[in-house]
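What follows is a single structure, written as structure tokens, with notes after it.
Only a single protein chain was left out; the remaining protein chains are all shown in position.
Note that the chains are named A and B in the order they appear, and that numbering of residues resets to 1 at the start of each chain.
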Amino acid sequence: MSPILDVKNLYKNYGATAVLHDINVSIEEGDFLVLVGPSGCGKSTLLNCIAGLEPISGGDLFIGGQNMTNVSPKDRDIAMVFQSYALYPTMTVAKNITFGMKVRGVDPATQEAKLKHVAAQLQIEQLLHRKPGQLSGGQRQRVAMGRALVRDPKLFLFDEPLSNLDAKLRVEMRTEIKALHQKLGASMVYVTHDQIEAMTLATKIVVMKGGVIQQIGSPAEIYNRPANLFVADFMGSPAMNLIPAKARRNGNGTKIEIARKDGEPIVLTDTRNTDLPEDVIMGVRPEDIADPARLTSEHAQIAECLIEIVEPAGADTYAVMQLGGKHVTARLHAETSAKAGAQQSLAFDLGKVSYFEPETGQRLN
Amino acid sequence: MADISSSGGPSMARSQSQTTKLALRIILYLALCIFALFYLMPLFVMITTSLKSLDEIRTGDLMSLPRDVTFDAWRSAWSEACTGIQCEGVRPFFWNSVLIAIPGVLISTLLGALNGYVVAQWRFKGANIFFALMLFGCFIPFQVVLLPMARMLGVMGIAGTIPGLVFVHVIYGLGFTTLFFRNYYVSIPDELTKAAKVDGAGFFRIFWSIFLPLSLPIIVVTVIWQFTQIWNDFLFGVSFSQAGTQPVTVALNNIVNSTTGVKEYNVDMAAAIIAALPTLFVYVVAGKYFIRGLTAGSVKG
């Protein structure tokens, strides 16, 4: 079967400035694709290009196997939910939801039936006669979803749909969108700058920066094997520790030397990577630096570190130290004995470490 | 209030500052009233003069109330006063102004709404240049187009006609109407247009179903602005009209400055009030929108 969305060598320029550079992505039916990146990375532009709201400068775009490169948005069989919800202010909720069908000339009986169905699905029946101005943020969000759902399109597009909600509501709606996706089995493309949203929702993530795709992969791949320093730093919270280190070949392993502010460098032995250049950046997730008793990986290595700050966060306690000239965060359990200003022995899980080339930022292992 | 204790106890200081405050308030209100009298005086003089007989005007003084109220001057101004050789009062010219203002306002507002919609929501290469060119056009002194426009109206066969004046007012009103609507529509998120496009609506459908229903306030502002401009216009009226097609401002000026016969100040004043009534009425009824138009036309322009 052909992919539901296939973007081939897509370029987009505004005058002389390139906004999107050689974008290639495809998703299968039922995929939840999340485009994630910092603001200005081109993710929203890419979504607008997929919707047909922005003309593209080069490449091709297929939806459901059909070349849609030059097709107007209304004929692409898509529906879109916007950041500001873009509800028509002078129309009631019911009219907002049925406007598209009305434009298309769908008969009133069908309109009514579909409206009822969608309203029940989203539990907004009691709002149908209100105007958008009389709705709360969460309710507007639901209406915007309803307007998309009622179309029953091949592809749903979401442009940062949760960013205008407060933190609590955002988490609720996130869960709801995920549930909806699982129930409908629909194909979705979702833009966000929030990496947690990306991790929790996606079946496939595209990380972008400066109009260039940095990595495409499942949430686990992106998290565990980031393709470069940018992805490593951007995905995950607290961020991955990126520690400058020296690698020296030693028998059947590699000695990794990490400088400390005072005293001897820490030396760890990696038995799995034997091919590293001398200068590397070692990437370690905070949860891969832990209390020795709790980290039972066979690749665990223990070192003494001077803890500078202890930050209890409820379920976990974060300990900050200085290694290789950087602040390094370790994720310890809540009842840890670590104290600010004291030495603490910590286990590093070398089985989960990433190595990056310092100059190019590319992944080495 | 840190210095209270040093000036002889809190209560005394308070009562003192209270008196100063009261005195200041009285002076303030007095000043505001004097200015109000300054602005109201000409209107007062116009009205009282228009209700006096000529004899009373010659003998009484400017500010006195009329002894015998008479509406003769109003009747004369409306239907008898001479504007040059014609002696039909301002009535026919009042209707000329109505016939010029109504289509002039409607057409320029509609075009301004469409232009503003395009410039604000359908940005394409050159749309900003178009807008800058239009904005510039708002500021030219119209003297610079009077001569070629007179010839052009002749070429088009509408010189000295009411349609000719409507045409002129539409052309030179476009800059401001476009400006008003553009500034209004530019604050509406473009996601609305995008959502409607995804919903399948086209250019006019989006305008008609989504933007126009949102536009009531700016339509009122624009209509009032254009109406005031066109109704109060004198330059185009005096330059491009002929005997039967003059607007009321031109007729008023002709009555006041006609040199034949006795100077009838009461009739002049009645005619002036008649000429001012429509815009005054609009101002009283919709002052908020009137002011908004004035400030929008100047601050944003």
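Convention: a residue touches a chain if its C-beta (ideal position, glycine included) is under 8 Å from a C-beta of that chain, and two chains touch if they have at least 3 such contacts.
Methods note: contacts and distances are computed from a predicted model.
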Check your understanding: One chain of this complex is not shown here; going by its UniProt record, which of these names is it: "Sarcosine oxidase subunit beta", "L-lactate dehydrogenase complex protein LldE", "Carbohydrate ABC transporter membrane protein 1, CUT1 family" or "Copper-resistance protein, CopA family"?
Key -> "Carbohydrate ABC transporter membrane protein 1, CUT1 family"
Check your understanding: From the list B:Thr109, B:Ser215 or B:Thr228, which touches the chain that is not on show?
Key -> B:Thr228
Study note, to complete from the structure: From B:Ile158, B:Leu214 or B:Leu294, the answer for touching the chain not displayed is B:Leu294
Review point. Which residues does chain B use to touch the chain missing from this display?
Key: 2, 28-29, 31-32, 35-36, 38-43, 45-46, 49, 57-58, 61-63, 111, 114-115, 118-119, 122, 124, 127-128, 130, 132-137, 139-149, 151-152, 171-172, 174-175, 178, 202-204, 228, 231-235, 238-239, 249, 252-253, 256-257, 265, 268-269, 271-273, 275-276, 279-280, 282-284, 287, 290-291, 294-295, 298-299
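Note that only the chains that are shown with their structure count from here on.
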Review point. For chain A and chain B, what's the span in angstrom between their mean Cα positions?
Key: 56
Review point. Can you name the residues of chain A that touch chain B in the complex?
Key: 48, 51-53, 72-74, 78-80, 82-84, 86-91, 99-100, 103-104, 147, 159
Review point. Where on chain B does chain A make contact in their complex?
Key: 189, 191-192, 194-201, 205, 209-210, 213-214
